[in-house]
Structure formats: structure tokens, C-alpha cells
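Structure first, commentary second.
Every protein chain of the complex appears in place save one, which is left out.
Labels for the chains are A, B and C, by order of writing; each one numbers its residues from 1.
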């Protein structure tokens, strides 16, 4: 199966990933982009998100998700790219691109990938506020 | 709701559509790209696909699908762009981009959009072979 | 277009079968069901497709009993195949 799996520190080139996935033997490319969302109620205070990863375990887990997809669906191209470091509101933290001959498997596989990332890939994010930070999921941080 | 709905005759800039959909109040952008697929068994002979639309009805139907999505899901940005004219194998014929605060609605709405396009938007494609063409869905054409 | 006639547009496979992309029907008809035999008379190769066709009047899907009036645009639509 073609594709790429990467942890990156730069903005993600979603258009480039989609172009790379387009193939004459596929009729569907499903793409999921996770972006940093600021709850409206928090908007005054959350400034950005910051991600860290346990590498190379995180890289390998992304590849394993690709292999799981290949086992379950007729996916001909899968790319998963996760950004780490500072990610500003509205920017992409993760991009998943799946090409398949048919649209059903493309949608299902890209959905599966984001669920699996949230379960097994050793990546953590913290919300950085004007007055400190909070690790998401652990409620540990420097805010009082 | 932000977004754009268009029938175009040029290649679709998927990356630009995704970028335009990213918003600080949304955590998910689901994108579906339909590409012209050549069945392997036919590869020797199908050269490209050619689309035609009944405009402006087709433009309006795309907008209606956007309105249907807005009624059913919390989508903050929806773009649907369909290309007409010659589309070569692997090229994008349609792109759907939906941004939502959460991933479930984004996936569901983009899937809904492509199903609705295939039901109600007055666009037709024909397969152009080396020895003639066939209108898809009508089995009418010039191939013997 | 002749004053008072109905403009009929053909798309996709229907344009192929009709041999033209548009036609005019100037007879006095009140509904799509009354219009169709006149279209078929002008373009008999459309007959085998009849069961698969949809119609639009002035850019919106319409059914057989729906009204058509002079000046309207009627579109003959084979099964759509976009996406």
C-alpha cells in the first residue's frame, strides 16, 4: 500500500497529501483534518495548543494504524500526519487521507484512523492559556 | 453558514478549499474528493470521463444540499465544487468540505453530501473510450 | 424562441437520442404529460428511455401532472451520474 506516516513540526500540507493519494484505480479520497478548536466560552483565554509525542513509538503507531486499515478495507493509499509543537487555533494538528476504489471504505477507514489515533498514539496536548496551561485528559497544569 | 458552491471547468484546488474551511470554532474538517476511476479490466480502453451539467439548476442544487446539511448538523462551513468537462483518470471530479466543531457531524455531513449529489444534482458523465463513449447510468452511446 | 412556445432542453444520453440539445414545442399543452407525446413525436428515439427520464420545469424537478405554460423551459433529464 502506498502512503506516508509522519510526526512533523511544521504546518501540514493537506492539499499535497490529497494530491499524492489520487490514483486512477480509486474513485474516492476521504480526508479528515483535525484542527485546534477554541470553545467559544474560552475564547478570551486559550491562546494555542501545544503537542508533544513519544517518538519513535508514535511514528510506529501511526504506521500500525495504516496496517490495520489495509487489513480491514480496500484502501490503496493511506497517509497520516500529526503535527507537534505549537498549533494555533484553526490550524491542522492531524491529517488523514485514505484513497479507495469506493467511497464507503474511504469514509470508514478515515474515521477509524482518527478514533485509533485518539486511543493508541502516544501524543499529548496541553491548552496554553494566558495564565498557565492544562494537560488535556489529565487535568494537570499550572492554572490555579 | 460560510462556504461556497460551484460548478467549475478547471481542476479543483482541494487544498485551498480545506484551508478556507478551517476555523477556530471547529475541531474537524471532513473532505471527500471523488476521482475518476478506471476499472482495471477497462484500463486499456477508457481514456477519460466527460461531465456535463444543467446550469443553473445544478448550481442551485449544490446550494440546496448545503442548506440541508445546515438544517441537520452543526456545520459551520460547507463547500461543494463539481468539475465538468474532461476529467482524466485520478483527477478530482468533485470535492466536498465540511467543518464542524466535532468530527462525527463533519463525517456524516460530507458523506450525506456525496450521496445527495448522486441523487439530485443534474450532472451526467460519459466514459470516453478509444472506440466511442457510453453515458454512465443510461447505457447509451456510440460504442458497438 | 418563438413567442409563446415551450423550450425543451435535452441532456446527456437524452441529447444523444434526440440528436439535438434543444427543441421548441408551440402546441397548446397544460401539463408535462401532455407535452411528452409531442416531444416523442419529434424525437422518436427517446421513446425507449421514457421510463428512466426525469423532468424539470424552469430549473426545478417536476412530475407528469405539473403545469407547463408558454415561455417555460422544460429539461429532459436522464438518470444523473455526477460525483
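Keep this in mind: a residue touches a chain if its C-beta (ideal position, glycine included) is under 8 Å from a C-beta of that chain, and two chains touch if they have at least 3 such contacts.
This structure is a prediction, so every number in the text was calculated from the model and none was measured.
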Chains still shown that are in contact with the chain withheld from the display: A
Across the whole complex, list the residues on chain A that are touched by the chain not included here. 34, 51-54, 56-58, 60, 82, 93-94, 114, 117-126, 135-138, 140-141
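Operating definition for what follows: only the chains that are shown with their structure count from here on.
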By mean C-alpha position, what chain is farthest away from chain C? A
Gap in Å, rounded to a whole number, between the CA centres of chain B and chain A: 24
In angstrom, rounded to a whole number, how far apart do the mean CA points of chain B and chain C lie? 26
Using the average of all C-alpha atoms in each chain as its centre, how far is it in Å between chain A and chain C? 49
Where in chain B do residues touch two or more other chains at once? 34, 114
